[in-house]
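Missing here is one protein chain; the remaining ones are kept as they sit in the complex.
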Amino acid sequence: MMAPDLTIEDLFSKEKFIFIAGPCAVESEEQVLETARFLKTLGINFMRGGAYKPRTSPKSFQGLKEEGLKILAMAKEETGMNIVTEVMDSDNLTTVTKYADILQIGSRNCQNFSLLRRVGELNKPVLIKRGFGNTIDEFVQASEYISGAGNSQIIMVERGIRTFENATRFTLDISAVPVLKERVPYPVYVDPSHPAGLARYVEPLSLAAVGAGADGLMIEVHPEPQEALSDSKQQLNFKQFELLYKRVNALRDTMSKF
Amino acid sequence: MMAPDLTIEDLFSKEKFIFIAGPCAVESEEQVLETARFLKTLGINFMRGGAYKPRTSPKSFQGLKEEGLKILAMAKEETGMNIVTEVMDSDNLTTVTKYADILQIGSRNCQNFSLLRRVGELNKPVLIKRGFGNTIDEFVQASEYISGAGNSQIIMVERGIRTFENATRFTLDISAVPVLKERVPYPVYVDPSHPAGLARYVEPLSLAAVGAGADGLMIEVHPEPQEALSDSKQQLNFKQFELLYKRVNALRDTMSKF
Amino acid sequence: MMAPDLTIEDLFSKEKFIFIAGPCAVESEEQVLETARFLKTLGINFMRGGAYKPRTSPKSFQGLKEEGLKILAMAKEETGMNIVTEVMDSDNLTTVTKYADILQIGSRNCQNFSLLRRVGELNKPVLIKRGFGNTIDEFVQASEYISGAGNSQIIMVERGIRTFENATRFTLDISAVPVLKERVPYPVYVDPSHPAGLARYVEPLSLAAVGAGADGLMIEVHPEPQEALSDSKQQLNFKQFELLYKRVNALRDTMSKF
Partner (left out) sequence: MMAPDLTIEDLFSKEKFIFIAGPCAVESEEQVLETARFLKTLGINFMRGGAYKPRTSPKSFQGLKEEGLKILAMAKEETGMNIVTEVMDSDNLTTVTKYADILQIGSRNCQNFSLLRRVGELNKPVLIKRGFGNTIDEFVQASEYISGAGNSQIIMVERGIRTFENATRFTLDISAVPVLKERVPYPVYVDPSHPAGLARYVEPLSLAAVGAGADGLMIEVHPEPQEALSDSKQQLNFKQFELLYKRVNALRDTMSKF
């Protein structure tokens, strides 16, 4: 295993800007390894990928489950990626914990208080996404379920809320970045992919997140977005991601001089 | 145990209008038994009461847990109440299932797909509340997780959504009643207590629900609302509830002639 | 001219339940007269119909303007209808005032403060619709622009607000009825047509409005809804309206005994 460029400690120091990238869902060994190798060329070593997928309809693709986790483990083995993947309930918590470096709590579980308490009892970083129907205040209180159980390795992710506007999939609440940074000591990231809903809006929302002061970005990338089994319209291809990556870094450099 | 006036079958026949009433949270034996006896005098034999409470803050009262379930069992034993109580996760599912006649899925768990699947595998009625950030479409798909797992004994409850209006705690989406009745074969109830937020709005919202065609109401009642450990402003006292009960029945009688 | 069954004074006494019905837009003499005669058979003598139409797109039908007002005047002359029609700006205020018995301020003009002040200076009833983006508090303050200018003949109409739910055109905020009745001394009506968006939801929303305590209803009716130049999906035909009318009255009778 290669030495990763950044460590988990770097996440919590908030000194370096963090990218977490990867496909919406783990679909195949090839898809995941190809993505991991690509990210490595950019110096990114935090990779996302869903093995257990919370889908609105029971008829949609639900993820490869443990087989998906094993594929993520292969990517970690080969490229040194730190794995960020979602835990959906107490039942799969033990399994997911074996493979994940960072446990992700999805938007729909932001107020699943039982699950929050359970990940709070572990000694592993937890990335929690804001519920799309939750206020910032509720989001902060959700983090208190985790920290209250003993785990303060928390990353909070703004990923858009539900409003009357439907030109985008969700409305990115960009103001949540400065508000959260006042209220919690944790890193505050933005997921621009879910509010965008369309790949071409991901870059402007990412740059906006940098401007607003986010500590990192969590972005969906796929070798062939149009073939993806979920979120196919909003995932970036490698070329799009690379351009975004350079621009975000350029903006961050400027910001770091303020 | 007295013979109940209405049976679980009556819930699903949709021929009779159903009241589910009781305190927000089980607080004491006296509180629950007093309420059960009161409801019995009105011929109501479906009682709600939370033993496991999903609270926004980890510092708020979290419920009496299994002790609370035992208190509900006493009420059932003495008065024949059918017990409606909330299950929050797979961990307490077995325990809650022992005591509950109807399992309640709360608003914050409307898209807890793991939990939906689990209650879908049981042979017990499930009352599911709409997530306050969920569309009607998502709510219908949540019911498909339950029915898809084999359980079609479902009751769907509109309980208000989150909007910009803050004169009330949530905005009761009264239109959801006719829309849901077109889309699902299940009974559609309204919970007027949570959107109202204040006791004095519960009656008009209840009568509105009747007008909109709801099959039942789920209402918070407490012997001494001002002393309640949660939702104290929105719970009705017995006198308020009795008046509401008579008026709802009068309106339903009129509606039944249409 | 026949003596009308109800007078303007009846509107403000709040003792009788009021129906204001008629087409979205005045389209032709035949359409308006046919509707007026129909309403008269039911004893309804308040008729709505837009001559100046505020349309989202400049390319949509904008109304017949003064020609439309003259058609409304013919209906009034023949059937004794009291005319409710919309005023859009100071420019057409004088013209509209000549023909209208009740001036309507539309949802998009709820915070057109100049217009509110102008109608406040007249001695003519004003029906103001809630802005779909306005809180109840802002709606109440809009009425204060009218009353503050000297005119307290105000009718306030809840007509739905904008939310994330799109199964209906707008979300009828049924709770606004009891809240408004606490805060203003004016009659509070509900327009179920605009939130419904579809004719088949108009009746349940109307009956809900009665249950919530509304003082009246404002409903779109058209001889041939499918031919209407605007809002064709939500207008009721005569048969649908007549059934609704009977049911609303039956419910009101029951309510009046409370």
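Going in written order, the chains are labelled A, B and C, and every chain counts its residues from 1.
Definition applied: a residue touches a chain if its C-beta (ideal position, glycine included) is under 8 Å from a C-beta of that chain, and two chains touch if they have at least 3 such contacts.
Owing to the predicted nature of the structure, the values given are computational and were not obtained by experimental measurement.
**Student:** Any idea which of C:P23, C:G49 or C:G131 touches the chain not displayed?
**Tutor:** In the complete complex, the chain left out is touched by residue C:G131.
**Student:** Write down which of A:L11, A:I102, A:L172 or A:V221 is the residue touching the left-out chain.
**Tutor:** A:L172
**Student:** Which of B:K76, B:R108 or B:R162 touches the chain that is not shown?
**Tutor:** Within the whole complex, the residue contacting the unshown chain is B:R162.
**Student:** Take the complete complex as the reference. Which residues in chain C touch the chain that isn't displayed?
**Tutor:** 54-59, 88-92, 108-109, 111-115, 117, 131-134, 138, 141, 144-145, 148, 161-162
**Student:** Residues on chain A that touch the omitted chain in the whole complex?
**Tutor:** Against the left-out chain, chain A lists 133, 135-137, 161, 163-168, 171-179, 195-196, 200-201, 204-213, 247, 250-251, 253-255, 257-258.
**Student:** Just the residue numbers, please: which parts of chain B touch the chain that's not shown?
**Tutor:** 162-164, 166
Definition applied: only the chains that are shown with their structure count from here on.
**Student:** Using the touch rule from the top, point out the two chains with the most contacting C-beta pairs.
**Tutor:** Highest contact count belongs to chains B-C.
**Student:** Averaging over Cα atoms per chain, report the distance between chain A and chain C in Å.
**Tutor:** Centre-to-centre distance between chain A and chain C: 49 Å.
**Student:** Indicate the whole-number Å distance between the mean C-alpha point of chain A and the mean C-alpha point of chain B.
**Tutor:** Here the centre of chain B sits 35 Å away from the centre of chain A.
**Student:** Please set out, as single numbers or ranges, the residues of chain C touching at least two other chains.
**Tutor:** Correct list: 163-164, 166.
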